[in-house]
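Apart from one protein chain that is not included, each protein chain of the complex appears where it belongs.
So, chain A:
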Amino acid sequence: MSGRGLFGRIDWLSIFLYAFLVLIGWINIYSTTLSDPNTSIFDFSTLYGKQLFFIGLAFAGIIFVLFIETNFFERFASIFYIVSILLLLGLFVFGKTIAGATSWYDLGFFNLQPSELAKVTTALALAKYLSDIQTDIKNRKHQLYALIIILLPALLILPQPDPGSSLIYFSLFFVLFREGFPLYYLGILLITVALFATTLMFGTVWVAIGLGILTLLIFIFKRKSTKIPILPLIITFTISILFSLSVGFVYENVFEQRHRDRFALWLSLEKDEQKLEEIRKTIGYNTYQSEKAIESGGFFGKGFLEGTRTKGDFVPEQHTDYIFSSVGEEWGFMGTVTVILLFSFFFLRLIYIAERQKSDFSRMFGYGVISILLIHYFINIGMVIGLLPTIGVPLPFFSYGGSGLIFFTMLLFIFLKLDSNRLKDGI
C-alpha cells in the first residue's frame, strides 16, 4: 500500500462527496444570484462568477496542502495558533468593519477573516496539545489547558461581535469527549440548556415541581440494590433551583431586547398573538421567508431556476446563510433530503477515517475537523428550516463566500493529507 503514490492513498470517496457538495452549492448560488440569463458563468462581476473563482482558489489551496510535508502541520501547530490569536487581537486595532462586525483585515484584493483561519489553527493546536505524550486528559489541570485553547479564540471573537463564529469553537469539545473527557460535562451542559429553556417557558415554580417529580420517580423506580447518594442529589436539586431562579435575572439584564425577541420567537414565549406576529415579521422575517420558500417546494420542487421566491429575492441572504432554502424551493423534498444524506454520509465517512488513524494527532485533528463542519451544518440548516434561532453561520461548501469555502477546504484536506500518510509515519 505504502508503495502507491499520494493519489493512490488519498480517500477518494471523501473527495468525491466534497466535490459533489461544492457543485450543488454552486448550482444553487447560481440560481439565487442570477439576474440576467445572458451573462456567462465566468463573468466575475456576478456573484456566481466570483464563487467559481473562489472554487478555483480552493482548488489551488488543495494542491498546496497536498504537497506540503505531512509533519509540517503538527510541528508548527503551536506557532499557527499563536499567530491566529495575534491576528484576532490585531483586529481590535486594525480591523475592518463590515455589516457591524469588526472581523476582517483589508488585504486590498481580499478581505481576510482571521476567525475562519483560527478554526483551523485551534483544531490543530488542540490536537497537538492532547496528543502530547505528557498530556493526561483525566488530569484537571490539563483539562483546564485544553479548555483555554478552545475558549481563548472564542472569547476574542465574541466582542467583534460575532457570536455565531464564537459558538463554533465549542464544538471542539467533541474532540475532548472522544479522548476521554468525562461525559458528565456534556450532561451538565445539556441540563443547563434544558433548565434555561424550561424556566423561560414555564417559570421556576413549574421547573421545581418537575424536578421534584423526577427525583421522586428515581426513588420509586430504583432497583432495591442501588443506593441513591442522598446528599449530591439534594445539592444538584438546590443548584438547579438556584440556577433556575437566576435565569430570569440573566434573561432580563444580560440579554438585549433583540436576543430576547429571538428566544421569544423560538420558544413561543410571547403569548400575545399580535406581538408574536410583530416579532415574526421583524426578527423572524428571514426564517419565515425561508420556511415558506422551502415549504413551497413540495416533494419535487419547482425546478432549477423556477423558484419564484428565490427569483423574487424574498429570502434575505439567500446566497450566503440561507442557501439551503433555495435547495428546498427548487429541488423540493428530494433535493433537501439528498443534501442531508450527503452531509450525513460525508461526516460518517470522516469519522470512519479518523478512527483508522494510527497517529493520535491525526485522529484528534480529524475529530476537530468533523466537529467544526458538523456544528456549521447543524446550526445553519437548523436555522434555515426554523428549528433553531437565527445565528449567522454559513453552510460549509454551500454558502457564498471566499474565506469560508477556502478554510473549510483547507480544514478537510489537511486531514485527508494526514490520512494519506497514516501508514507511512504514524507513531
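Just so it is clear, contacts are C-beta pairs under 8 Å (C-beta built on N, C-alpha and C of every residue); 3 or more make two chains touch, one makes a residue touch a chain; residues count from 1.
Keep this in mind: contacts and distances are computed from a predicted model.
Its record in UniProt calls the unshown chain "Penicillin-binding protein 2", which is the match among "Penicillin-binding protein 2", "Branched-chain amino acid ABC transporter permease", "Biopolymer transport protein ExbD" or "Tellurium resistance protein TerZ". Taking the complete complex into account, A:S296 is the one of A:N111, A:T215, A:T236 or A:S296 that touches the chain left out. Checked against the full complex, the candidates A:R9, A:R262, A:R309 or A:R422 give a single residue touching the omitted chain, namely A:R309. Listed for chain A, the residues touching the missing chain in the whole complex are 174, 177-180, 183, 291, 294-299, 306, 308-309, 311-314, 328, 332-333, 336-337, 340-341, 343-344, 347-348, 351, 355, 367, 370-371, 374, 377-378, 381-382, 385-387.
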